[in-house]
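One chain of protein is taken out of this complex; the other chains stay put.
Presenting subunit A:
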Amino acid sequence: MVSQYGFKFAIHLITNHFGKIVAKVCETLFRKGPLSLGEIIRSTELTPEQVKNSLLVLVQHNCVQAYVPADQFRGEDGSMATVEYLALFDNIIHRLRFPKFLEIAKHQLDDECEKVLDGLLRDGRLTLKQMVERAVQGKENPGAIEAVVRESFHKLLKAHYIERCPAPEPVVSTLIKAESAPRKRGSKMAKKFEAPETIEQRVLEAAVPGEAIRFAVTAYTLGNADREAKSDDSSMVNDGDNSGGIANEGSILWRANFEEFIRHLRHKLLVENERKRLDDGAATILSAILDVTKTVEKKVKIEKSAPLSLDSIFTEVTKTEHGRTMTIDRVRASLVQLGCPQRNFDDSYSIDLKSIVEMARNEEVESIVLKRFGSDAYRIFRLLSKSNCFLETDKIAESALVDKKETPRLLYKLWKDNYLYMEKLVVTAAKQSRFMLWKVNKPLLWEYVLDEMYHAALNLSLRLAFEQEKDEDLLHVPADKLVPADKSSEANALQKRYRRLRDVLFLMGSSLMKLDDALMLFHDF
C-alpha cells in the first residue's frame, strides 16, 4: 500500500513533467484505482480529447498500463472488451532517478550509451529506427553516428538496461485466486501467509514479455517454448516473423528497464554498507557474489543471494581488481564476517541480503531520532529497537541510564510521533497498578518513516521550485555580467545573489538525490 504522501509526491512529479491536466488524470487513477476511459472522463470532468491525450502521454512514458479484465474479455477479436487503465506508482517515482540511471550507463558502459538512454528516458518509448533518427538529426556523417547508436543499443540491451515494451493490453484475471482466500486459522497457515498479490503486480506480470523476448533484438530468434508459454507475446512474435530484422526496427518499441537499474543501485547499497561495517575485502567478495548471481534474480527484493560454492566464489573474487591477491582462507573468513558461519548442506554459501537492508534502514531511522529527539531518546530508542520486545518504563530508565522522571516524557514524545508502540497493562493484585510497555514495531515504523520521507521530498521539491522562481531573473543574466568586471555595488550585489542561488540549488538538488536513496532503501530494496 502506497502512502498518502507517496501519491502526492508522484502527482507533483507528473505535474512538473507533463502539466496539470495529465496530473489530474493520474490523480484520479490513484484515488479510484483502475478505471476505463469513460469512467476517467466522468470522474475528471475533462473533455474526452484531453483524457485520451493524457493517457497517451502517460502510457508513452510508462506511467500507466492498460489491460483488459478477464471477465470483460469477449472472444478473440476483443471487440466487447473494456480497457482499464492502471497508474504505475513506482515508474512515476523512478522519474526522479533518471540522472542516477544515466550516471550508471555512463559509468558502466560509455558516454554514447548514456546518450541513447537519455533519448529513451526523454521520449519514454522508441523504436531502434527512431533512436537512430533522433541521433543523426542535424548532424554530419549520419552513417557513422548510426553505427555508434546501434552499437550502444546492443550494449545497453546486453546489460539488460533496456527492454521491449510490455504488451499493450494484456488480458488479466482480476478474480482473487482460490489459494489466497482466507482459510481456517491454524499455525501452519499463519506461517505460510504471504501478502496477497495486488492487481498492479498481476497486470505487470501479464504485460511483461517472456525473458527471451524481453531482451531479444529480433523476434524470430525465439524458441517455440516461449511462444507457447506466454500467449500475450504472440502478437509481438508475429510482427517479427512477417517482416524480418530491418522492418522490426521500425515496429518494436523499446524502453529503459528500470528494474535492472534499481537492482544495480540495490547491489551498490549492499556492498557499500558492508564496506563501512566490515572492510574492503568483505565488500569485494559481496560485490563479486552479487555480480555473478544477478542473472538468476527473479525480482529486485530478493532476501538471500543465490547459493554459490566456495570455489566459484573464489574464482569470481580473483577476477576482480581488488580480489586478485586474496587467498581462499581470506575469502572464507570474510564469508563468516558476512554472516555465513556455516556452509549449507550442499557446500554453498548464500548471503542474507535482507538483514543488510534492515540494518541500513535502522541506521536511517536512528539518525532521525537522534536529531529530532536528542541523545537520551536515541539511547532509549536503540535499546527498544535492539531488544525487539516490550519493555516497561522503569526497566527502560534503568537500562538506558536516563533519569526516571525524564524517561516517561521522552517515551511519550517518541510514541506521539509514531516512533514507538505502547500498551497499557493493568495489574489488579493486592493493589491496582498500571504499567506502560513500549516497543519498536519496525514494519509499521518503516512505513510511517517512508511516508514522512515522501512528504519531505515533496517539500524539498516545492521549495526548490520556489527558490528558482524567486530568482528567475538571475538565470537569464548573461554569464559575462556575473564576472565582476566592474566593481560597482550593483554588479557585486548581482554576483552575490547569483552565488547564493547557485549554492541553494546545489544543496537542495543533492539533498533531494540523497533523500531519494533513502526512499529506495525503504520502498524498492
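Basically, contacts are C-beta pairs under 8 Å (C-beta built on N, C-alpha and C of every residue); 3 or more make two chains touch, one makes a residue touch a chain; residues count from 1.
Convention: contacts and distances are computed from a predicted model.
The protein name that UniProt records for the chain not on display, among "Ribosomal RNA-processing protein 43", "Peter Pan-like protein isoform X1", "Protein farnesyltransferase subunit beta" or "Probable DNA-directed RNA polymerase III subunit rpc6", is "Probable DNA-directed RNA polymerase III subunit rpc6". Of A:A159, A:L253 or A:A456, it is A:A456 that touches the chain left out of the display.
In the complete complex, the residue from A:A212, A:I302, A:L383 or A:V477 that touches the missing chain is A:L383.
Which of A:I21, A:L474 or A:L515 touches the hidden chain is settled by the complete complex: it is A:L515.
Although one chain is not displayed, its contacts with subunit A can still be listed: residues 363-368, 370-372, 375, 378-379, 382-383, 386, 398-404, 417, 449, 452-453, 455-456, 458-460, 462-463, 466-467, 499-500, 503-504, 507-508, 511, 514-515, 517-518.
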